[in-house]
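On to subunit A.
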Amino acid sequence: MTETDALIRLEKVEKTYPGSEIPAVAELDLEVLRGEILVLVGPSGCGKSTTLRLINRMIEPTKGRIYFEGEDVTDVDPDQLRRKIGYVIQQIGLFPHRTIAENIATVPGLVGWDRDRIASRVDELLEVIGMDPSVFRGRYPKELSGGQAQRVGVARALAADPDVLLMDEPFGAVDPIARDRLQNEFLRLQEELQKTIVFVTHDIDEAIKMGDRIAILQEQSVIAQHDTPEAILAGPASKFVEDFLGAGATLKGLNLLRVREVEVDDIPTVTAPTSREDVRRVLESSESDWVLYLDEKRVPTRWLDRRAVDGPEALHQGGKEVLVTVEPEDTLRDALEKMLHSTVGVGCCVDPHGAYLGVIKLETLMTLIADLQRVERDKQAAASA
Partner candidate 1 sequence: MTAPGAFVSADPTARRTVMEGLRARIELIVTPLFFLILVAAVGAVWVYGDFDSTASRIINWPTMQRRIIEHINVTFWSTVLVVSIAIPLGIFITRPNFKRFAPPILGLANAGQAAPAFGLLILFAGFFGTGTTTAILALLVVALLPVLRNTMVGLQQVDQAVIEAGRGMGLSKRQALTRIELPLAVPIILAGVRIALVINVGTAALVGLIGAGGIGEAIISALQLRRDTAAFIAAGIVAALALLIDFVAALAERYLRPKGI
Partner candidate 2 sequence: MEGISSFIDFVTSRTDAITEATLEHLSYVVSVFIVGTAIAVSIGILVRNRPFAREVALGIASVMLTIPSLGLFVMLIPVVGIGFWPPFIGLTIYSLLPIMRNTVAGLNSVDQAVLESARGMGLGGRQRLLKIELPMAWPVIITGVRISVLLISGIAAIATLVGGGGLGRFINTGLGRLGLPGSMESVWTGTLLIIVIALIIDSIFLVIRRATTSPGLR
């Protein structure tokens, strides 16, 4: 048997619920390539969650075969299969009566790892998701915030080091800011881990941001288009896809570019500890009305102008608060949305620890949008010529 790139293959898989004439999932052929993030996206009720759950046989297919690493797993013991696949759901489902460590340790315990190996794996994963093991190991799920619980859910799914992760709207239950952060963290994680991931969402923007390839699903999980985000945006295969992408494909284009790919500007900064004299000097020697105040860890905290420097308040409390930060993994669309909340027309770009990297100016984005619109217009002109 030739080594294929497809880690998961659904062959003519169909699911019809008893008592229903119409299949929930109609004869589906789908391949998931090794190491890619495949996003299943579509309107409510199209069957994307059902399709996902056919892969780990939470729902049994009424027809068709499922192949995992080249082997037919349609009839094997589902429990054994699932222990090799990570599964993350929207409501997470952490076991409330078990500690975080015990939650994460579940599958390794099931497959027979020894105690030491499990313990060090738990600590390792907690570090990876940015939660101090000594603090969180013994905590209980009810003590966690929404974002923390979500992270633990992902860690739990990764515990036994599966090759595949299935994720069903995993970031849906948190607020948009937390969701952005989780998405960025997850993308960074994926760079390191190189897992194969099938990701379900109803949000086309999330799909474009997260996916290496996207499968847009219609009713009964019929595939409307299955390609890279760039290809889909450049050439929607049908009216359905166009409609689903929504008006303003240009703005969708902003989804494809990441902050790190765009020209990042520098503006005057001062780093604590510093004196008013220094700040005044920096302000005078630059053309900018504002200087960015960074704390000792180089985290941007305040925007200071002349008035703030001369004013009564301390430097770290004066001026305007830095409300908006963007990260390199953020799409330009994320950045634009965030910057609409800012009063200064500039977004601070920071690294995972929050330290200053540069700024994105609103003008940069506006120019980019104008360029993309021009390209779009030319394309349409060429199409109708």
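On the choice of candidates, all candidates are chains of the complex that A comes from, given by their letters.
The working rule: a contact is a pair of C-beta atoms (placed from the backbone, for glycine too) under 8 Å apart; a residue touches a chain by one contact, two chains touch by 3 or more; residues count from 1.
Only a predicted model underlies this, so the values are computations on that prediction, with no experimental measurement involved.
**Student:** Which single candidate from 1 or 2 touches subunit A in this complex?
**Tutor:** 2
**Student:** Across the complex, what residues on subunit A touch candidate 2?
**Tutor:** 56, 58, 78-84, 87-89, 91-99, 106-107, 110, 140-142, 153, 156-157, 166
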